[in-house]
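Read the structure below first, then the notes.
Moving on to chain A:
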Amino acid sequence: MNIRLLLLIFPILLLGSCKKKIETCEELINFAKDNKGNLGKLNDFKKAARNFKDTDCLPKSLFDENGAFNHEAFQAYFKKPENYDVEVVETPAIDEINVNFYLENSASMWGYFKGQTECEAAVGEMIVDAGFLFNEKKINFAYITTEDSVIIQKPKKGFTEFLMRLEPEALKRGKYWETKLADIFKTVINNTGSNEISILISDCIYSLNGEDKADYQALEWVLIKQAFLNVLNNSDFSILVNKYTSSFEGGYYCDSLVLRKGEMKEMKINLSNVKRPYYVFVLGNREVIQTALQKINFRTYAGFKDDYFISKEKPLSEIDYRILMTDRIGKFRIDRKNPQHGIEGAKKANRGDVENIFGFSVGLDNSSLILDDNYITDAKNYEISGDYELEVVKFDKVGEDGFTHKLLLKTSNLKSEELNISLRRQTPSWISETNSNNDCDQSGAELDKTYGFEPFINGVEKAFDTALKKQDGSKGTDNFYTLRINIKN
Partner candidate 1 sequence: MKKLFIFGVGGTGSRVIKALTFLLASGVKIKEFSTIVPIIIDPHQANEDLKRTIEILRLYGKIREQLGDNNNTFFDSKISTLSSLKGSIGGSYTFELENVKGQKFKHFIDYDSLDDNNKALADLLFSKTNLETDMDIGFVGNPNIGSIVLNQFKYSEEFKTFANNFEEGDRIFIISSIFGGTGASGFPIILKNIRTADQNPNLESKDFLKNAPIGALTVLPYFNVEFDSESAIQKSDWIQKTKSALSYYEKNVTGNNSVNLMYYIGDKLSKTYKNDPGDGGQKNDAHFMELVGALSVIDFANMPDSELMCENGKAVDPIAKEYGIKENLETIDFTHLGNKTEQDIAKYMIQFSMMMKHFENHIQKAGKGEVYQHGAPALDDAFFNDVFYRDHFASFVNYYKSWLNEMATNKRAFAPINLDAPLRDTIANIPAKKGLLLKKISYHRLDHFLNTDEKTENFESAPKKFINLMFSATDKLINEYFDRYKS
Partner candidate 2 sequence: MKDFFAAIYEIFIAIYGNDLASHLYGYDCENIPGDGLYGKVGLLLFIFTLILVLAYYFKFVHPGNNKWHQLWLRLLLLNAIIHFLIGFGLAYKDLVANAICQNFIVNVDNTVFFGIVNAICAILLFFIFSNIFRWVSTHGRLTPYPK
C-alpha cells in the first residue's frame, strides 16, 4: 500500500541532503586543491575546515594558540595547498632571516647624529628590536655611500650602545663626500638575498659633485630603476619606504651650486635645532618583508611620519569580502545565488531619520595589503560605480572571519545595479608633499622636504610596473582591487 512505501522512503529522504558535504580529511584537501586561489571558495573551505580543527588534517600553523584561524596562514595555504602537504613553507622562519642595516654615512647625514636625536633613538630601537625578534647573530650593520664604500661595523658592545654614542665624527669613513644613490640602492639590492631584508637609512639627498643636478638625477633614477628591474626580473622584490623626522644639527647641502674651495659644489646650509626628514627603506622579497613586518612595526619608532609599500603585487582581483548583516538601513535579503556578494529585495528605510535611505556594509580583509590605515579609511581613495556614499571603518579587533575593515555604503538612489568599488592605487599624497623642488629655501615648509623625492619614487614605481607588465602582460591596473556587489531591488 502507498502508506507503507512512503514510510520506508521517509527516513531516507529526511536524512539525505542535497548538498555534498566534506566529511573526510582527504575531501577537504582535495577541495582546497581544486579551488586553490579562488578566494570565493575560501569561505566554504573555512567552514568545512572548522570541523577539522582538532585533527591532524591541516597544518598546525593554520591555527593560532587559541585554535582560531590564522587568516594569513589560511589564505596562504589555500593559495598553495600542495606546498603545505609537504610542510614546505615559503616564508622562512623568523630567526632564519638575515637583517642587514645600511646607514648612509655621507656628510649630509651627519646632522642626524649630533647629540641625542630621534634618529639615533629610532634606528637604535630598530636594531634592538631586530636583535630581539630575529636572530641576533644575523644582524649586520654597515656604512654605505658608494658601491665600493661599504664598511661593516661590528661594535663590541653591541649595536645599541654603538648607535647611542654615535657622533658625526665616527661617520667620517669611506668616501663620505660622495653620495651615489644609485650605487647605494644597487649595492643594497644586490646584496639582499632571498632570505634577507635590508634596512637602508638615508636622507635621499644626491651628491651632485658639481654636476648639473637635473641631468645627474635623471641618470641616477635610470640606474636605480635598472637596479630594481634586475632584481624584479626573477623575484618578488619589494620596498617599504618609511619617512621619519629627527632633530638635525649640521650641514645640509641643497641643490644650488656655489663655488667653494675653487670648485662648484652644493651650497651648504648650516642648520641647527630643526627637524629634518630622513628615510628608512626596507628591501627584500615581499614575503620575507611581510613576515618580518608581522613582528616589527616601523610605525612605532620615534619620528615616524608616513610609509609606502611598493611591490610587484598584482592588483588583487579578488580579496576576501562579504556583505555583512550589520549596519543595515532599510531591508534586503542575501541573494541566494550569490550569497557573499549579492543583495536582493532591497528596499529603502521608510521611517525615522534614515527615511528614504538604503544602506549596507561590506566586510573585507585588507591584511594582505601593506597600506597605511589612513589610506584605507580615506573614502577619497575609493572609486564607486554607483551613487553611493562610502565610509570605511576599521574593526577594533579582527574577528573570526578575518575582516579588518568594513565599508559602509549609503544611497538615496536605490536601483538594481552591479556596484563596483575599487581601491585606487595611488602614490600616497605624502610623497608629493615631501617632495621639494627647491631645497635651498630654508623656510620652514621646505625643511620637511626632500629634493627630487617624488620623481625618485615614481621611478621606482615605474620599475615595478614594468616588471609586472613583463611578468604577466597585464597593463597593470590603477586599483588594488575591485569589489563587485550585485544589488537587486
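Rule of thumb we're sticking to: a contact is a pair of C-beta atoms (placed from the backbone, for glycine too) under 8 Å apart; a residue touches a chain by one contact, two chains touch by 3 or more; residues count from 1.
How were these candidates chosen? In short, all candidates are chains of the complex that A comes from, given by their letters.
Just so you know, these numbers come straight off a predicted model, no measurement behind them.
Of the numbered options 1 or 2, all belong to the same complex as chain A, but only candidate 2 touches it. Residues of chain A touching candidate 2 in their complex: 1-3, 6-7, 10, 13-14, 17-19, 43-44, 46-47, 322-326, 331-334, 336, 339-340, 345, 401.
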